[in-house]
Structure formats: structure tokens, C-alpha cells
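One protein chain omitted, others in place.
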């Protein structure tokens, strides 16, 4: 197989996947992101590997992400795979619809991009054959099952100022256009829908002047009762809060998705706030009760309040906390920062 | 403490010992020789260390032997200790009389030298105070307890041609000077003793023209029922045949000496032969039934048949064997050589 | 389900062969309960299952100690008990070279312990508990008295 | 001596506290017999002591499984049984993230297994048996479902 | 003392997952126990696992129906006494006989009236006498090597374990000594 000089096609990716899975026992080195982790767990699920490193220089398989895109390194041979999610290289099967869809979607969300052409090809062709339903629709989580107000509350991207994370404001905004607390998207007529779209866009423009209809109406994918967007956000949230266990179990047994989403809704239904953002030499310190530095980063990037260059530390009444997605630590999940002044958290 | 530029005195050695024993947990690197091993086991017995390496470059404590003498390295600081046995640095106590005496004596035997001045000082002063009995007498194992013929059979250095390892010849030689099979050294009169000394010397001169009375009548040390010479030979023999376990147990609980010597006499009383010596590019191959390459080396060096440059391989009816004292191996004791042509045994 | 498995194990003198696949569903559901709920009633429910699992362990390890052969998903795991017995018997009956409760062992492969690297052929003095762990991993072998 | 210790352990419902120093002499003598003799009669003698040591293990581990506290030189060693029970119960009651019989663990210190180096923070999927050994050494910790 | 106690403990734990009939005193649920969703309607009869029934009864949300009354206990004791020396005369009791008694005892403990206290005392006394007679008969069965299934069917699972334990003790162990010794 050749190194890819330009973006690879699907066949080339599939060959890459089968080559990785046939590698004899070894570790795999990745970054601590959902897409990388799902990729690695799929390799654990089907390959001969049994360990994942974030620091080792001795792994034969390595996932590298840099400004130019993504690279898979196998035995020192590099394969450029463009902007595509790492998980997109795996052949799809009924058993892995959700992990692959989730991997691609988390990658899309966290990299603040749209699905790539290749990803859309996989979703619209390969995955649709296995039962995935796609449509162009609002980019708010699970508008098919959730009441609209809750769907809006869970909208991390686009972040809707005053509405995301705020139950009262979300209900109030809907009331203003005569949408009731319990209505779902399918319950409202075209006129109300247009008003809603208008409301969301004008609201969001306050913090992001470049926000447009194209950012709100996007490619959306559902599988069984799952919305890929809501699933991806749940996985990001719990990776941050708890660690990689949920992502692992979800990849190994995808019906675990129900548990993650149940718990995600349970925790997020209480709402959340983001107050002060303070920039120091080494980090951004954010006063909030949302226990996911990664989701906070996602929001603050939209508000143009931060750059990607420093980790997010959250300030809770109990102290300062950060997670493994922000700082290379050996502990999983959200952890107390013992000494903010220490360079090494 | 200063590095020693010249041979150190006893106080300096004692300080070195206490410094080693106070080192915090770490390993100790040594060569696979009885003196080094007893030294290391004494460190395990009294210090905080729990491991011994023969290859690691990471041990803070290292015993080095080269042509110029012996060096103890502690944290990259080198201390030259001359020709003295490593074990001679330890302060003596009732509990360690035998290990220290044995360490010094194995070192003396295997390095084919006499006791150093410092060693004699330790033996004649420190150890004598604890009950060691010293005298100038025949350098044949345990002439106080063993019948003379057996003592002669066990004489590895000086190696007495035809007599060492040979019960019949040993008895025959004694008969020629009217010494009976059951006589011990103390049972014979001065005239017979002189004849015996003469016999041994003239016999030994056949293979070693430089052999003299001074090589036969040497400093000898006894403790309780143990002769340091017999004890040292037993330890060398079983280190070769079985591995370091006996040396370890002997150092930890010196009354284990009785077991080693019992077994040594038991095995050696059958006698042994050394037939052909064949030199190849990589080793000396010796046809023998004495299962100690190290003792064979000791004998062949006296006979001027070999140099120290190559390991001894012994040829038994079951195949070729060598031991960890000859070849850096990870297995303990005497082991079969699977392929003589393989450079790495 | 777990209650039937434990009942079987209680009533039979031999040991039943428990397939891991018979436990998948249970393990997966209990994991979900654990992850989703943290109220007292669910905690009580989990403790009921934990106690059943505990009984299963007690029954099967007791049988193993009696000398009954254990088959099933846990046979290799419970076999550690036999390994423990071997080490215990060898230790007491003088088959090892020892200092107090520590056993002289030979290192088989490179590994590290307490930040110290060990190499094949090294000698190390270890307490019973660590000897068991390192034998299980095939890192060391106690030197035997022969 | 060993016979009295085993007799005590047999007749008492509690567990007796066995000091290692009460065994030193025995261990040392048996090691000497083992090293010196290899005739059938000494082999028979050694097997008598080995069987006694085996009985001691059986009695004490049975008591431990019943929940009786074990004191003495072997308490830390036999405590591995409690650690086994914890792992067994956690595995079955869904407290671990698992794939078949393998458990997702977090590496605590640098170590190597099967010629592969692992670093703090690495994730590794291991069967029950290895999990126990590596927990005993404090190399890893299973990630728990919370 | 060993396996028997481990076995009895296991049995009582197994029993916690067995479904028991209850009378629902208050609406309750839905509750996801991981295997099914449970909703109880006030006034209805239903079945839930024993551990849950006990928890709900503790909070007066349900009443476990599969209890036993003092009268029934009295009747059983009377019958057991009829043929006190005939082991085969063991009265057939429900398999979960002792659990039913435990429900009764807990019920009475909860009531906290003088009358209930008296009944509790009475129940414990009846239980003790019944156990004493049944155990004596079980020992006799074991001793006489009776293993007629019809008779064993009259025992609870716990009693069967006791029966087996005694039978094993009688049959094997003295013989085993000779066995160990001659081997």
C-alpha cells in the first residue's frame, strides 16, 4: 500500500483498517479525544492489540493530528487521511453503526467543521443501507424525541446565548412564538418553524456575527432512537467528566448508548451557567457549573472569548478542576487541581 | 569519604561497608563469582537492597574486578580495594564468621593467590577473637576431620596428579608411606608427615615445575568443625552445579554450611576423572565427570593446559554442559549446551 | 440468571460449568443500573447482586480448596488458589531459599518494580505475595532447593 | 512444630496466630533434608510435611472464605483471597468496563508486559487473572463504573 | 463452620431475587430494575422480587401476602408433635417456609404494640419448637439413610442442605480416616 499523497478514497481507507487489525500484538498511540479513543477501542474490539498509550514512542500504530490534517502511522509508514475522522476508515457493519457515526460526529463537532465529503458519503450511502436516516434539519440535539425547549437547552453548537443550558429562557423564547413547553419539532407548523429559525439565528448572531442559516440547518443523522448529535455530545460530556470508560463500553457494546444518553439528559436537564472567563498565563479559568471543560471550550470558541492554546480550568464551589482532555494527566475524568500555580497539573 | 588512591586500611573498608548498607533501596551489580555473591547476599541480609544484577547499568552499587584489582562503585564514586576479597570489607560478627571467611577463601582460591595482608590481618586478629583457629599447615581440605586419603582426593589446589579425585591412588600413595586408610593427619608422626609432604610435592611438580613447599604449607583457618578451604571448595562446586541458592542460604543462615559440606563430600567421595581437553575457537571442551567447570578450570590452569580466556564446556555422556560461572546465561547451575556451534550459549 | 446459577452451585456437590455468555446480559444490565441510578433503592438492588456474586465466589473457591475441579469462565482465575497453595506448601516445606518471609527468585524477563529495572538472570528477594503476582505474570521463578 | 500448629488450627474454630519465627526451625530443617537426601524414605518424610502444610493452607483459607480473620505470617498472603473476591464480585456485578472476560484498566506506573512498555495513564484490557496480579503489584487499577 | 453456612447464606441471597405476592397499599413506580419496569397500583395484587417487596413493605407501600399466620404455625407444630418419633411424618411445608416466618416476624416487630409483642414472643417459641422437632426428624432420616423423594419433598431447601450435611457426616467421615491412614 502506498502512502496517500492526497486525500485517500474509501477503498484505500478500508485497506488501512484491515492492515491495522491484522497487526500482531502491540499498542496504539492516540490523542485523548473521542474520535481517537473510539478508533482505538474498535481496534481493541477486533484486533490483537490490548493497550492504548497517550505518551509512548514505542507503539507501531499511531494517530497523529496536526494543522495539515490527520495521519495514521503504521510501522513508521505515514498515511495522510485529510480532515476525515479516524473512525471513518473502518468498514461499517450493523454492530458498529453507532460507534462509527459517533466517532465521525464528535470529530466534526470538536474540530468545528462540517462532515467531510467522505464522511457524508459513508453516512449517506454505507450507513443509510444499514438503517441510518439522514436529513437536512436543525442542528439541535434530538429534535425528533425531545421537547423543543430541551433540545434548545442542549444546543452546544450553535451555542444560543441565554437559551443553551437555561430552561426558563428556552421555554420563554418558544412561548414568544406560541410553541408550547411540550411541543416537539414535528408538532409545529412551517410558520412557527421559520420564526424559530429566525429567533435562533438572530440570538446567535449576538455572539457570532458570521453565524448563518447554513450553520443551523445541516446534515443530520439518526439511527434507531439515537440522534448522532446528541450521542456525540453525551460522549464528549462524559469523557470529560468521568473518563474513557463510557466510550469504551459504548464502542464494545453500542446499546450502552441508551445509558449514556439517559444520564446526559438527566444531568443536563438541571441547566447550567457559564459566568466569568479569566485568562492567565497558563490557562483559562471559567466560573461555571457545567462540568465539561471541553464543552465549555466549544462554547467559548464560538463566543470568540478564547483560543485553543490553553487548557480550560473550571471553578466550582469545591475548588478548581480540569480534565484529561485539557491536560495530559494520568487520572481519568474531572479532577481537582491542587495548585493552580504549579506549571504541571 | 575519599576514593582510595592506594590500598585502603581496614577502617576505610568498614566505613565503605556501612555506607553501602545505609544506601536506600536499590540493586547491586556484581560478577557471578562466590565472593561477589556472598558480598551481595550480605548486603541483602543487612541492607535495604533486594536485588542483584549481573548486567544492569542502573545499579548504584557495583563491584568491579579488573587486572589492576577490585573496585567498589557507589553512586559513580569508585573505591579501589586492591586484591582483597570484596567480602573482606564487612565488619566481622559471630553471625558472619563463616560467610566472610568463605568469601575471602573462595576469592583466594579462584584468583590463585595467597591471602592478602589485610585478609590475614582480619583472619588472625578479628576472626580469631571470634573463635577461628589458624595455623600453617597442609593446603588439603579438612585434614583435621577427614581421613587423609579423602583429604587428598579433595585437593583441587594443589591438584595432585593421579591422586586428586582418585580414591584408589590416594590410598595407595598413603600405603607406600605406611599411612593407613583411616588415618587422619594428627594420627601420623613427623617422619610420615615429611614423607607425605615430599610425595605430594614431587607428584605435583610433574605438572607444575614451579610448585614448592610454600605452595603446600599455607595459612589455614578453621571455625568450629569447618575448614575454610573445604567450605570454599564446596561453595564453588555447588555454585557451578546448582546455582546461587546454596550460597544465598549459607550467607543468610551460616549453619547451612553443614548441609553443603555433607553433600559435597557425598558427591566427591565417588571420585572423578578429567580426560581430554580440546580447545576450539570459542571454548575448552573437557571430557570429565566432575560437574564443575570452575573447578576444572582451576585444575587445568595449574596444569598449564588452558588460559582464562575461554569458557569451559564439559562433555558428559548426556551431552555438553556448562554453567553460569562460565557463560553469561540467565539459567542457574549446570545446563545443557544445545548447540555448540552457536556463538551465544 | 445469577440466582439460578448460585442456586445450582449451592445444591450440587460438584461445581457447575458457568459460561461467560450466560453472564453477559446480567453484567451489562447491572453496569447500566450502576451508571444510571444512584438512589438508595438501586443501591440496595446492586448489593443484592453483589452478595450473590460473593456467594458464588465463596461456594466455588470452597469447592476448589476441597479439591473439586472448577470449570467455566472463572476456572483460570480461581486456579490462582492452587498456585497460592503450591507457593505456601513450598515455602513451609523448605523448597525455597528464604530469608524470613522472603524468597530468592530468578528474573525471567525484563520488568520493573518500585522504579527499578530488572533483567533476565537477576536475583531478587521477594515476599510471598509478590512472588505469587510475579509468577502469575511469568516474570520470575523461585529458585528451588534440589 | 507443624503438627501442633495444624492440630490447633483443626480443633479451633477461630484461626490461630502463627508467627513466622515458630516455623523458621522447621523450614530450615526441611530444606536441609531436601538438599541432603533423595532416597525414598526422606521423600516420604518430606511428603508428610508437605501434606501438613497443605492442610494448614486448606484450613486457613477455608476460614478466611467463611469470613474469619487470619492473623500471622500468612495474613497478607492469604488476603489475596479477599482481593480475588473483590475483583470477582465487581466483575460480575457490572462495576468494571469489560469486553468478554477482559477488564479496562488504567496504568499507574511504568512497567512492561509481553515485551511492551506501558506508561502511567495508558489504558489496557486484561483478563481477570492478570488484573489480580497487577493490582497486587500496584501497577494498574481497573476503571470503575460510577 | 464452613460450607453449610456458606450454602445457607447463598440460599437466603438467592431467595432475595424470587418473586413474592404482594398487596399494593400505595401507587408506586415506575421503577426500572434494569430488567423490567415496575409500576404498582394501589389496591391491586402483584408480584415483585423479595428484596424489593421487603424494601417497599418497610415504607408501608406494600404488604407481602406470602407470610404465614400464628395459627398456621400452631397447626404445623401440632401435626409435627402427633408423630414426634416418626421421621417420615414430617409435615410438608412451603419451600419458602422459613422466609414466610421471617416476614411474619418482621411484620410483628414493626407493629410495636403490646399485643404484637406478645404475638412475636409466641411466634418465636413456635418456630423454635417446630425447628427442634423437624431437625430431630431430619437427623433420624439421615441416620436411617432414608432418601425417599416423597419424604424429602416435605423439606425446605435449607433443610435439605442440613439433611445432606448430616448424612455426609455420618456416612463418610469415620470411614475416611481409615482411608486417609491406609493410603
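All chains are identified by letter, namely A, B, C, D and E, in their written order; residue positions are counted from 1 within each chain.
We take it that a residue touches a chain if its C-beta (ideal position, glycine included) is under 8 Å from a C-beta of that chain, and two chains touch if they have at least 3 such contacts.
Only a predicted model underlies this, so the values are computations on that prediction, with no experimental measurement involved.
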| query | Thinking of the complex as a whole, which visible chains are touched by the chain that is not shown? | reply | C, D, E
| Among the options D:22, D:58 or D:101, which residue touches the chain absent from this view? | D:58
| request: Go through chain D and note every residue touching the omitted chain. | output: 1-3, 6-7, 9-11, 29-30, 32-33, 36-37, 41, 44-45, 48, 51-52, 55-56, 58-59, 62
| Which parts of chain E are in contact with the chain that was left out? | 1-5, 8-9, 11-13, 15, 98-99, 101-102, 105-106, 127, 131, 135-136, 139, 143, 158-159, 161-162, 164-166, 168-170, 172-178, 180-182
| task | Provide the residue numbers of chain C that touch the chain removed from this figure. | result | 13, 62, 65-66
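As a convention for this text, only the chains that are shown with their structure count from here on.
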| Which is the least count of steps on a path of touching chains running from chain B to chain D? | 1
| field | Among all chain pairs, the one with the most C-beta contacts | value | C-D
| Which one of the chains is farthest from chain D, going by Cα centres? | A
| note | So the chain most remote from chain B by C-alpha centre is E
| query | What are the residues of chain C that contact at least two other chains? | reply | 2, 28-33, 35-36, 56, 58, 62, 97-98, 145-146
| remark: The positions of chain E in contact with two or more other chains are 2, 6
